[in-house]
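Pasting in a structure now, in structure tokens, and then I'll have a few things to ask.
A protein chain is absent from this complex, but the other protein chains hold their places.
Chain IDs A, B, C, D, E, F, G, H, I, J and K follow the sequence of writing; residue 1 opens each chain.
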Amino acid sequence: MRILIINGPNLNLLGTREPDLYGSQSFEDFLKELKSKYTSHDIGYFQSNIEGELISAVQQAKQNYDGIILNAAAYSHTSIGIADAVTAIELSVVEVHISNIYKRENFRHFTYLSSRCVGTISGLGLKGYALALEFLLSSK
Amino acid sequence: MRILIINGPNLNLLGTREPDLYGSQSFEDFLKELKSKYTSHDIGYFQSNIEGELISAVQQAKQNYDGIILNAAAYSHTSIGIADAVTAIELSVVEVHISNIYKRENFRHFTYLSSRCVGTISGLGLKGYALALEFLLSSK
Amino acid sequence: MRILIINGPNLNLLGTREPDLYGSQSFEDFLKELKSKYTSHDIGYFQSNIEGELISAVQQAKQNYDGIILNAAAYSHTSIGIADAVTAIELSVVEVHISNIYKRENFRHFTYLSSRCVGTISGLGLKGYALALEFLLSSK
Amino acid sequence: MRILIINGPNLNLLGTREPDLYGSQSFEDFLKELKSKYTSHDIGYFQSNIEGELISAVQQAKQNYDGIILNAAAYSHTSIGIADAVTAIELSVVEVHISNIYKRENFRHFTYLSSRCVGTISGLGLKGYALALEFLLSSK
Amino acid sequence: MRILIINGPNLNLLGTREPDLYGSQSFEDFLKELKSKYTSHDIGYFQSNIEGELISAVQQAKQNYDGIILNAAAYSHTSIGIADAVTAIELSVVEVHISNIYKRENFRHFTYLSSRCVGTISGLGLKGYALALEFLLSSK
Amino acid sequence: MRILIINGPNLNLLGTREPDLYGSQSFEDFLKELKSKYTSHDIGYFQSNIEGELISAVQQAKQNYDGIILNAAAYSHTSIGIADAVTAIELSVVEVHISNIYKRENFRHFTYLSSRCVGTISGLGLKGYALALEFLLSSK
Amino acid sequence: MRILIINGPNLNLLGTREPDLYGSQSFEDFLKELKSKYTSHDIGYFQSNIEGELISAVQQAKQNYDGIILNAAAYSHTSIGIADAVTAIELSVVEVHISNIYKRENFRHFTYLSSRCVGTISGLGLKGYALALEFLLSSK
Amino acid sequence: MRILIINGPNLNLLGTREPDLYGSQSFEDFLKELKSKYTSHDIGYFQSNIEGELISAVQQAKQNYDGIILNAAAYSHTSIGIADAVTAIELSVVEVHISNIYKRENFRHFTYLSSRCVGTISGLGLKGYALALEFLLSSK
Amino acid sequence: MRILIINGPNLNLLGTREPDLYGSQSFEDFLKELKSKYTSHDIGYFQSNIEGELISAVQQAKQNYDGIILNAAAYSHTSIGIADAVTAIELSVVEVHISNIYKRENFRHFTYLSSRCVGTISGLGLKGYALALEFLLSSK
Amino acid sequence: MRILIINGPNLNLLGTREPDLYGSQSFEDFLKELKSKYTSHDIGYFQSNIEGELISAVQQAKQNYDGIILNAAAYSHTSIGIADAVTAIELSVVEVHISNIYKRENFRHFTYLSSRCVGTISGLGLKGYALALEFLLSSK
Amino acid sequence: MRILIINGPNLNLLGTREPDLYGSQSFEDFLKELKSKYTSHDIGYFQSNIEGELISAVQQAKQNYDGIILNAAAYSHTSIGIADAVTAIELSVVEVHISNIYKRENFRHFTYLSSRCVGTISGLGLKGYALALEFLLSSK
Partner (left out) sequence: MRILIINGPNLNLLGTREPDLYGSQSFEDFLKELKSKYTSHDIGYFQSNIEGELISAVQQAKQNYDGIILNAAAYSHTSIGIADAVTAIELSVVEVHISNIYKRENFRHFTYLSSRCVGTISGLGLKGYALALEFLLSSK
């Protein structure tokens, strides 16, 4: 199977940004581990700080992937456009948040994506991406 | 007259995205029809998924166009920046929505643009662009 | 085609009431122009200050008309009864507002009619009625 | 006993309007059945689409009736005037809604009448009128 | 001077309706007293339970009167149409409420009329009409 | 037919608790009367102060009854679990409240059950149970 | 009769402060006129910018006056303490506002005093004090 | 490791209740599968419709388990008591919801548990329990 | 005198649960001290995690006690049923909270019990029970 | 120990103001009793109607007292300044309300002081001051 | 130029009150430094805990000063009276807050003064006064 992981703004800082909240491993290192564990599958990766590029990435995934793991970070709470893109394509999308968004500020409790995605995993750290991957692989 | 049509995020999918809501004609086909009907006028077109590029498009229209037809799609409901650009230039701008935004989710009922534009046409399908065009041509 | 234009309270004052907002042409004059332009169609007209009479007018349009252009004015924002009548009949109804209701008081931003009508045209002056008419004629 | 049934806007369409919600029997037919079952009682009937006429009907019931069954339909949710009339007279009034107003739009969940009437019957179809009648007859 | 007093729904019951709140004098008796005190002025009177008739009364006062005393009763809190009529004409209008609307239910604390009228007198009983009259006579 | 009446918390006090609001007859006495009037039907009864036991009672009614009359009392306003149980079974359920819940505190105006039950009878005293019974018997 | 006029903060600036809103007459001049017109009555006057001194003034009026005309200005909207003082004494108190508080900012639309006073006069200028005085004199 | 799965109200109906939403497998069957896959771990199970019994179950887990998988169902949205119990013990608790709670009624979008648990898995069906289990096993 | 102390959910953990907030003394030890100080009075004690059992305990106190000290803990904020039970009996009930509920989450600031009890003591630790006891003993 | 009792606006009227709510004993009499019971302690007293003087009194208590009993009355609900003063000093402050503030108007349910003080005693009459005193004496 | 610095409640404690938030320098010391730096200008200073005295200070500044630096502290968030005084005079007023009011409680995020003053400086410590001074000196 082909799965695309899409990361939103500031997740390029992972490993250096607020390590209490997000851990001290960079996403690149984590991705390497993940790929080495699932060698028979094609795991793509895209990160951008620009909302419109994330919209385009979701749109284009339709041609090349069987599912998406989406952590839109800050845009999760304000972007109707990314949510619309998720609705427009017909892939299974699982929403992931590294930190527990319900332990943080009120404005992080709501996401436009939750009701558009198959489901959500929040607060389980980078492990959340691995669990989402397993769900997508098993749900085919 | 020179009129610029600006389309926001996900409208590049028109014709394939949720055809119940948006119809099955692509915008490019519709635009060809429209231009062929108004050959004595200059009808420009710009689409982007990136909010900041839409802001720039509105700003630059001032030099080259006499009016704007603006469907900012998902950004209509959240973008103060596009609304500020509309206020900053002195062109007539008509807001268009293909679907009836009042039949959809609550967060689509409000747009930052409505109070900045001359007026709004919502729910009349692609025909809404043609009516907006007629309004702009007749209001000069 | 037979189209009924229904105007709500205070629109009988058009031409004299707040001309900045509503223009200085009376509706009767405008109607004459409109009819002279669409002589092959039957354009009816009804105005009342009484909510219940507007409800009855919508109900009865079903027998005699193919579509309605409805400007319920002040009642747009409070009348569930007119909205229910629109739902009860099976004609296409286009909502029109002469002024841009989003540039005015907050209580004018919501209308019970928007989600019941095919679509809405707001802020394009009396021209809005003409555009609504064109939409109804073209949508058959 | 003398009981007046008062029906509000759009209930004149009963039997033809949204039959899923309101059933396919006209109110006139139902009323005939009801009267034939309660021949020893005087059952009056009044319907209007005009709020002010409903207010007057409630006021005047005081002279001629011992109780009122009131389905103010759309006005239930917005009319302080009908509610004031109910308070002003001293008859028992039972509020009836044919459809279950709590399964519908939010704005139908509140009525100004509920707190002024003896009680409310909602969602039990035309049968609700018969039950209200039985309550009024038994409560004397 | 010519002053029109306009009373809204249920005020025809004055003297019999909730005398604790509204007193036991009928409006007709009060009006007779008032007229006998101001014989050199022309005091008109109009009452209706129908919102649309109140709108029309306000509209038409423009031709025949120099000022209006307006107690729209229950409609004060919900009628944008009456408020629009007050704005449309150019007469001085004083809003009067017999009872103190701030001692009653929450929905009576706001009126659409207050911000359209010159001023408001609330809670001073029928005396409020006399004081409003004096204000209008003195303000010419 | 077999109908189960389910009463929620504090209704075991009926007859002694706030007699102004709830009357002075105990539910047991009322039930005896009701059964004697409907001897050809099987009328079951269950009361509990414990939310979870009410959930279980609704669940189990599916096997033994044709309909439920449900007065969940204080839990009506807070229990998603009882409402979920009503949705999960496929019996007709009529909601009953002895007192008029709209004349009482704001938090009693909403119930989670109203939108899940066929309909609601409120404010008609113990008579409400008898009317609900008649509805269920007649609706088969 | 003995009537005390109490004025709150910034009303010492009357005549100089925002003359569009408050007129150009000082309160002292107005008071002189008023007293000269009602020589047979004792009209007291107190002004303070300090909330607690206004509370004390209301408390002490009980011994020396038969009624109060109270314009608490800015404190009207925030002072529970002045409202409590009005409740604690047993004099008739009429609330007066010079400008129409409903034409101004939202936070001026509510006053803690309105529901504690006999009634309110708003928007009728300094004339409001004279009308309040007449009401108090006539209501004895 | 010893992990306790706690299920709340109506989850005893799994497999029969609204299969569109919850699937058609009973929890007992699912549990058997799960246990057979993780034979080296001790997986306990508790279900109750009674909030207080769920509180007690959470409290007592402290002695016998190393982690909890908690699906409090309807109580998730209203029970401060279960949330307090989660805070009071010091075990890792993962919240699971079978259906996507963000695709359902508004009152299901908030849970008192989310901010007390390590994290939440929502919308991934019964698979959600398996992923939660894997997280707990891996996080030691 | 006979006084019943009723404790709600999770208070069985006192002494071990969040000692910063609730102190490190178990309630049993505290109760022993209290009883030894008031030997001439009968001090009963009941604790449950189940809302319905707390309702029943309040109901039954009527026969055997002269007053109640009630700490309903988490249920204080959501239980209409316990509040109804307090209203139904005619004993003096004092509400106690060990921690200062106003220093904690927003949802703990409101309790359904406060307006039904004689008064409330919050934030004074276990000492609050002793002060409530003294109040009840002195108020007879 | 040295304890200062601070009373806010209108509490100087105690004994005469609304005796149903506040009792008929003056505070001076009550204070005399209290002092005679705790002769070994120094009990100070300050009352003012002026918010700023209450702020100053709290500030200065730091030098001369070991604890404060604070009934800020009407200012409790609006004064951030008194709350800031409580935070600025480092004495234990107990908030007292004579009447049960939760049985009164909504605006009295919130106080800025509750979250700044050690705890609150509400509704226990003048006895509340005595209980607060006992708490402060025992908590040293 | 002549500039008046006005400080509100509790700012007399500066240097001793919550030094984390407000620093450990007293305002008197800071003022001395400031004056020594701007010897060619007249810098006045006024502090009070009493809202009404702050109102009076703003009013009187009109005669003697060319601009005001205003830190109304706690009153910023509740005082319409001080805001009205700022509007009534015609001096430039700059609002200063020592701490960052947006990092603190919600009720400190709004001030009545912000929209009446030229501008606001928040969170820059005592340095904020110096910057405000520079602005006022440079803006003449």
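One rule holds for everything that comes next: contacts are C-beta pairs under 8 Å (C-beta built on N, C-alpha and C of every residue); 3 or more make two chains touch, one makes a residue touch a chain.
Computed from a predicted model, the values in this text were never measured in an experiment.
A.B. asks: From the touch rule at the top of the page, work out which displayed chains the omitted chain touches.
C.D. replies: A, B, K
A.B. asks: Of the listed residues B:Leu14, B:Ala72 or B:Ala85, which contacts the missing chain in the full complex?
C.D. replies: Answering carefully, the residue with contact to the hidden chain is B:Ala85.
A.B. asks: Return the single residue from A:Ser48, A:Asn71 or A:Ser115 that touches the missing chain.
C.D. replies: A:Ser48
A.B. asks: Touching the absent chain: which residues on chain K qualify?
C.D. replies: 94, 100, 102-103, 109-111, 114-115, 117-124, 127-128, 131, 134-135, 138-139
A.B. asks: Tell me which stretches of chain B touch the chain missing from the display.
C.D. replies: The list for chain B reads 50-53, 55-56, 59, 78-81, 83-85, 87-88, 112.
A.B. asks: Which residues does chain A use to touch the chain missing from this display?
C.D. replies: Where chain A meets the chain not shown: residues 8-10, 12-13, 16-18, 48-53, 73-75, 77-78, 107-108.
In the analysis below, only the chains that are shown with their structure count from here on.
A.B. asks: Do chain F and chain H, two copies of one chain sequence, contact each other through the same residue numbers, with over half in common, or through different ones?
C.D. replies: Interface between chain F and chain H is built from largely different residues.
A.B. asks: In whole angstrom, what separates the CA-based centres of chain E and chain K?
C.D. replies: A distance of 47 Å separates the two centres.
A.B. asks: Which whole number of Å gives the spacing of the CA centres of chain A and chain D?
C.D. replies: Measuring from centre to centre gives 55 Å for this pair.
A.B. asks: Averaged over CA atoms, how far is the centre of chain B from the centre of chain C? Could you give it in whole Å?
C.D. replies: Computed from C-alpha means, the inter-chain centre distance equals 24 Å.
A.B. asks: Taking each residue of chain A in turn, which ones touch at least two of the other chains?
C.D. replies: None at all.
A.B. asks: Among the chains present, which pairs are found to touch?
C.D. replies: Final set of chain pairs in contact is A-B, A-H, B-C, C-D, C-E, D-E, D-F, E-G, F-H, F-I, G-J, G-K, H-I, I-J, J-K.
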